[in-house]
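The other protein chains are all here in position, but one chain of the complex has been omitted.
Order as written gives the chain letters A and B; numbering starts at 1 within each chain.
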Amino acid sequence: MTQRAHANTHPNDRPAEPSILRVPAPPPGAVEVLESLRSTGPLVACITNAVVTNFTANVLLAVGAAPAMVDVTGEAGPFAAGACALLINLGTPQPEQRSAAVEAATAARAAGVPWVLDPVAVGTLVHRTALAHRLLDEAPTVIRGNASEIIALAGSGAGGRGVDSADDVEAALDAARSLSERTGAVIAVSGPMDAIVDGARVTRVGGGSALLTRVTGGGCALGALVAGFVAAGRASGADAGAATVACHAAYSAAAEIAAETAAGPGSFRIALLDALYALDADDLARIPVI
Amino acid sequence: MTQRAHANTHPNDRPAEPSILRVPAPPPGAVEVLESLRSTGPLVACITNAVVTNFTANVLLAVGAAPAMVDVTGEAGPFAAGACALLINLGTPQPEQRSAAVEAATAARAAGVPWVLDPVAVGTLVHRTALAHRLLDEAPTVIRGNASEIIALAGSGAGGRGVDSADDVEAALDAARSLSERTGAVIAVSGPMDAIVDGARVTRVGGGSALLTRVTGGGCALGALVAGFVAAGRASGADAGAATVACHAAYSAAAEIAAETAAGPGSFRIALLDALYALDADDLARIPVI
Partner (left out) sequence: MTQRAHANTHPNDRPAEPSILRVPAPPPGAVEVLESLRSTGPLVACITNAVVTNFTANVLLAVGAAPAMVDVTGEAGPFAAGACALLINLGTPQPEQRSAAVEAATAARAAGVPWVLDPVAVGTLVHRTALAHRLLDEAPTVIRGNASEIIALAGSGAGGRGVDSADDVEAALDAARSLSERTGAVIAVSGPMDAIVDGARVTRVGGGSALLTRVTGGGCALGALVAGFVAAGRASGADAGAATVACHAAYSAAAEIAAETAAGPGSFRIALLDALYALDADDLARIPVI
């Protein structure tokens, strides 16, 4: 649920509403992952873009994780190797950060630390696109993006407009399956209805709020949160796919709760942090997962 | 209205209150520009300083534009050429960003993309001052700054104290006219009463709130918003001068609305985003424009 609001105006591109099964219980294992995250406070190393660093760190802290951004060469590798999970987001890939990202991903893979790739605006922009493909060699655990980014990374499209998607989630499913099978990664495609693709298995997560498209970092922070949930899932017995589904459901639930009281995008963003902090099993159960 | 609050303590330096004509209607074309911005969601490429990137992006999103920061060489030029408008803010000019700024401005000019220069703290600091003068060669559409910055850029002063102005808006009018005539740019001078100078024409925009001086990025985000309004004005038939006036009026209106409920600068900043999101024609009409 991180595409722009007008994506909601094309209902025919999404599964019809009646086909959504409202599950009266949280996704399997989701409550345990959330509890694990809060009790263990996993250290999440973040290499992310300049626009969203602050919001990303606050999202992780609100839910109980311990974020730290270490993005200089010489430090990024050792730090990632000792963290519980790593996020690499390509939104503003300065030269030093590009080198640090490769160092960190390589170290994470060698140390068995799970890591998430968020290939922001990949497609035609030269540095991030080359870097994204280089990073695929380091076996990301999860790749999270909007439909256009996933299509572009899979090799079948040119990308979206800046950080916005020009494609719908359902149109990206073939690319996501192909990318998942080729890399072994879980692919999380964000949109009005998210799709988490793990090999041949596709899980859709609904809910959320269009206001997520009116604050910057809505998708980027979700990528970092996935890293935290995957780390926590290791302790609670959830695999990366299940932890990613749990994370998307948690984020959608918090967004719905925040939207109920928000007067606009400013207050929405604040309420989202408060909702993540207070999230419980009942909240998780309100999100449709099919 | 982005100078420090204590600037309000020198009433004799500003036009006396009775000379302000309260216009009971929005500035000409302002409502159409705002509607155009919301319906078209123009992509605004931003190269801005590290302190305000997040707030800047949120201001643009709140009002309906689509911001994206691309500030590495090799990407900045192609991205700016494909955007609807470009902002270049010199607040924290790292070496890579300085090169990217020249690349982006050159590409924007060649592609006919309007662009806004915000010469933060220009004057005695060596890199940003040299860069600002270099960028004047690329024909900015609008130059936005406080009085000291405009005076310094026009060549007739030494600049302010950090990001604060040491001069009053009215004292910068000669410099602004000279700069406008020399460069062809619209010059927007921010202060308790803003002045927008387009060649020989001067338009003043009042309203706003002194709380804008107690949050960081109040002026920087306005510069980005001007870029969005100028892009939208192209679609609605407003020239850069009219779009800049409309933008300053919109921002002042949102600030006034936010100040009515804010308990301090923290809640003011949140309310400002909510107010920009909800802004309508009646709100625009409350701001004095002369």
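Heads up, the rule we're going with is that a contact is a pair of C-beta atoms (placed from the backbone, for glycine too) under 8 Å apart; a residue touches a chain by one contact, two chains touch by 3 or more.
Treat the numbers as computed from the prediction; the structure is a model and nothing was measured.
Looking at the complete complex, one finds that the omitted chain is in touch with A, B. Checked against the hidden chain, the listed residues B:Leu37, B:Ala80, B:Ala105 or B:Ala121 yield one contact partner: B:Ala121. Taking the complete complex into account, B:Gly217 is the one of B:Pro26, B:Gly217 or B:Gly233 that touches the chain left out. When the full complex is taken into account, the listed residue touching the unshown chain is A:Leu43, out of A:Leu43, A:Ala121 or A:Leu135.
Mapped onto subunit A, the interface with the missing chain covers residues 41, 43, 45, 50, 53-54, 57-58, 61-62, 66-72, 74-75, 78-79, 83, 94, 96, 269-278.
The missing chain lies against subunit B, touching residues 4, 6, 49-52, 54-55, 91-95, 121, 124-128, 161-164, 213-217, 262-267, 269-270.
Keep this in mind: only the chains that are shown with their structure count from here on.
For the pair subunit A and subunit B, the distance between mean C-alpha positions equals 33 Å.
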